[in-house]
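Shown below is the structure under consideration.
Every protein chain but one is kept in place in this view of the complex.
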Amino acid sequence: MTNYFQKKNNQWSILVIIILSIINILNIVYNTPMVPDQHWAQKIFYVHVPSAWIGFLSYFIVMISGFMYLTSRDNKWDNIGLAASEIGTFFMALVLITGPIWATPIWGQPWVWEPRLVTTLILFLIYIGYFMIRAYGGYIERMKRNAAALGIVAFINVPIIFLSVQFWSPEIQSHPQVEMAEQPSEILSPFIFSLIVFTMLYTVMIRYRVYVINLNNGMNEDV
Amino acid sequence: MLSVQNISKAFNRKKILKNISFSQKEGESIVFMGRNGAGKSTLFRIIARLMTYDNGSIIFQGKNLLKVKPIHSSKLFYLGHSPGMYHPFSAIENLNFLLSLRKIYKDQSEILDVLDQFGLMESANEPIGVYSEGMLQRLKIVCAQLMDWDMILIDEPFSNLDKDGLDLVQKHISFWRSQNKTISMILHNKNHAENFCDRILTLESGIIK
Partner (left out) sequence: MFLVLLKKELFIELRSKELILSMVVFGIAIVLAFSFSSNLSRAVVINYASGMFWITILFVSALGVHRSFAYEKEYDAFSMLVTAPIDRGLIFLAKWVSGFIYLTLMEILIIFPFFKFLMIDYPSNILIAISTTLFINLGIMAVANLVSGIAMRSNLSEILLPILFFPLVSPIIIAATKISTSVMLNDSYVLWEIWVLIVGSIIIISGLAGYVLFDYLVEE
């Protein structure tokens, strides 16, 4: 198996991502307007929301991979599912950390039962269970099937979980700044740029992670 | 009757079965032998659709078992190591349940008659949780006798049996062979094997020798 970093495509994509990420950070720090009352805390928005987008996208990929694995029994789908679940959980953890940091100046306390945050927390807990299935689900081949089934079940419940939390405390509104359509262009443009950079970063991360998993499985085969 | 082609199975990435292929004609009896851990029980559990496989195909009565609904394997019966029954139920209740799963309707008198042949009449109404290993083994063969099958997979039919039990089971296997039923068994005793089969296949290191 060729070393991942020896391929020209991969080298270029990593370089481009590093440059874009640096530009993104500088853009967020220097180019975005300071929102009154929120000041620096508001800039977390440019990391928090893209992280949530990546997290949910990742879990969607886990669901699709799970479905494909169950129907085709091709291990490549399990590898993609595992990579997506790990990266998705990392970004969800980021959401749960940045959310309270951002919430404190807005609501005066780090945690409120805001629907998106609570949905993220519930999904995060479900995926901790997913990793436990991976660790304790029996022999590897059975574990993969169980994990695939859980990945499907977890994501199909996302709309229900979100709706139920939203209606549970209707007095707790989503953070107003999450309503994208109402944002001025000096906030919207850097946000979209950040979203694109995060998505590209995710693509690189998942490709590399799948490569490492394949390498690991290849080393352990035919023992 | 049965055609197994290139069946492979790994546990924790260790290949237990490596491209197993064999065929079994209608009415033929095959005994599978091999050391512990050779993969004999695993092979039977895969054919019985109790366990998944990594690749290959199993054609039973013209249908690929692994791609069709379970209803198409109704004429294939599997008896594993364990009793495969519910311990709170009595022998009669377990048998009635298993028969109804396969939509087979038998008179209670017929069920009791077979139980009597195997010396289980007295404990027929007791929960099988109190049965000894030998009694459970006999009960499994009673179950096989009552079921409607063209092919049976039996994992160690003679284990835990006393002399009377052994005679009974041997008699029934001989009877099934005379009825042109297709039988596959896992045995460890070569004498038994030679008396009750047309062919012996030995599994070693995941392949058939």
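Think of it as A and B in the order they're written, each chain with its own count starting at 1.
Methods note: a contact is a pair of C-beta atoms (placed from the backbone, for glycine too) under 8 Å apart; a residue touches a chain by one contact, two chains touch by 3 or more.
Predicted, not measured: the structure shown is a model, and the values here were computed from it.
Trainee: Give the residue, chosen from B:Ile59, B:Leu98, B:Leu166 or B:Ile207, that touches the chain omitted from the document.
Mentor: From the options B:Ile59, B:Leu98, B:Leu166 or B:Ile207, the contact with the absent chain belongs to B:Leu98.
Trainee: Consider the whole complex, including the chain that is not shown, and state which of A:Val47, A:Val62, A:Ile80 or A:Ile126 touches that chain.
Mentor: Reading the full complex, the residue touching the unseen chain is A:Ile126.
Trainee: By the contact definition given up top, give the residues of chain A that touch the hidden chain.
Mentor: 70, 122-123, 125-126, 128-129, 132-133, 136-138, 142-143, 145-146, 148-150, 152-154, 156-157, 160-161, 163-165, 167-168
Trainee: For chain B, which positions touch the chain that isn't shown here?
Mentor: 45, 48-52, 69-74, 77-78, 80-89, 93, 97-98, 100-103, 127-128
The definition used in the following text is that only the chains that are shown with their structure count from here on.
Trainee: Roughly how far is chain A from chain B, going centre to centre by Cα mean, in whole Å?
Mentor: The separation of the two C-alpha centroids amounts to 49 Å.
Trainee: Which residues of chain A touch chain B in their complex?
Mentor: Touch list, chain A to chain B: 73, 139-142, 145, 217, 220-223.
Trainee: For chain B, which residues count as touching chain A in their complex?
Mentor: Against chain A, the touching part of chain B is residues 10-15, 52, 54.
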